[in-house]
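In this view, the complex is presented without one of its protein chains, the others remaining in place.
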Amino acid sequence: MKKIFNLALGIVTSIGGFVEVGSISTAAQAGSEFGFSLLWAIAIASLFLAALAEMAGRIAAVGKRSMAAAVRERFGFHFQVIPLGAELIIDVLLLTAELGGAAIAVKMLTEIGFQWWILPIGLAVWLVIWLGNFSVIEDGVGLLGMVTLSFVVSAWRLHPQVASLAHGFIPTIPHHDLTRYAFLSVSIVGATVSPYLLNFYASGALEEKWTEQDLWVNRLTAYLGMGFGSTVAMGCLVTAAIVLGPQHIKVDSYEEAARMFVPVFGRWAVTLFALSLGIGCFGAAVEITLNAGYVLGQAFGWTWGIDKPRREVSRFVTALSVVLLLAVLIALSGWDPLQVTLISVALTVVIMPIIVLPFLVLMNEEEYVKGHTSGPIGNGLLAVLTILGAIMALIVIPLEIFGG
Amino acid sequence: MPTVQLDRLLGREVHTANNRRLGRLEEFRAERRGSDYVVTEYVIGAAGLAERLGLGLRLILGLHRPSGYIVRWDQLDLRNPDRLRLSCSVTELQQR
Partner (left out) sequence: MDVVREVLDKPVVDRNGREMGRADGIVLAIGDGQPPRLEAILIGPVVLGRRLHPSIGRLVGALERWLGLGANRPVRVEFGDIEMIGQKVKVRLAVGDTGADEVERRLRRWVIRLPGSR
């Protein structure tokens, strides 16, 4: 019974951190510019993420290693430097964007300039990590993140035509602006499949001491959790499509995006949007910061973990604090969070093949997954994903230049 | 006794006695003898980096058999890491 409860909690808490600055901005833009026709991108990206997360969870539960540890041990430091370095750069940028997103959300609620909020929010992120433990953080972030269900409620209340919705799940060539369409579909993938999510998921599995008996929990949490989270992103896209699309509102700022809630939520529109954006970004900021500590600690063999007394994990704590500080400093420079988001999303897509490739090897090695190796279907899927990832990596930069 | 760090040798080109390229030094096989671990064999791979990328990738690329040689410890001269030479002829080597 307790297992079921924890499983449900695990699925629900996957929302927190799933819907953050990248997912919201790409979904809002996709909806306002192309109606429902990019729903398939969110669906496929979420499936992709769920599949990779499940694999990362499997390696953690069976092989007792996180992704960072597994890559270091299987491929050596020489190889790992590249994905590790890239992931850290992206994490800093993404963290900067999340801090910015949360600050803008608070600004929408208080009318006080967003730059004033960067430091307090950064401090709040640090305090949550300093004082919390894994379950409190995960559950807290997840439960608060339920406010993002506003997007689902809104989409529901707007009564979208089921036929048109269904059509959106089939990839089609748009009538206008092919480069912009392609750019947004690739960006959605980059916003959804953030590399930090995979190592964070695996580290969580290790913090919660999953074993081979928990593999079914792993599968359900990965697929249902990511699925649940993706409905929120889809809700955002649908709402934007119905409310902002007809008015030809191009989403250039979060304030503009907030208008999508007006028809359903009236005078609560800005409040709810701000809460959803703010809590989603805050949760993601906590996870990204924590993950920076995980990745470095695991790659270099330090003692790590947020369930340990802080004095025993001094390097871990120092590392994540430095990363957070760096992001706070960059955010304070006033760089537009939406811009930073787009850059981190594009960079994510560029390194995607290097992130996926190790899975192809690890999922076939007994040392890391024992008997639970990937069958031919799993390997085929991974191969396809790697190739797709490589194609996307090649086209994303030109697309950003011409369609961004 | 002179020492060398493993990473100085790992991935280096190994040449035959008449300076032809044999492959890259990819693995060191060691055995416990008493209280010591001694290196008994070296694995020289012709495919290089792809070897470490492993089974999954090789299956996809269609390279099934690992290629290269197994070299006994006394068949390889390690004294100059920048110029690893076989101290025997290629015909004496065991194929993988």
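Letters are used for the chains, namely A and B, taken in the order the chains are written, and counting of residues starts over at 1 for each.
To be clear about the criterion, a contact is a pair of C-beta atoms (placed from the backbone, for glycine too) under 8 Å apart; a residue touches a chain by one contact, two chains touch by 3 or more.
Predicted model, so just to flag it, every value in this text is computed and none were measured.
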Residue ranges of chain B at the interface with the undisplayed chain: 1-7, 9-10, 26-32, 35-40, 43, 73-74, 78-79
Missing-partner contacts on chain A, residue numbers: 64, 69, 72-73, 76-78, 81, 130-131, 300-303, 309-311, 314-315, 317-318
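FYI, only the chains that are shown with their structure count from here on.
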Computed distance of Cα centres, chain B from chain A, in Å: 42
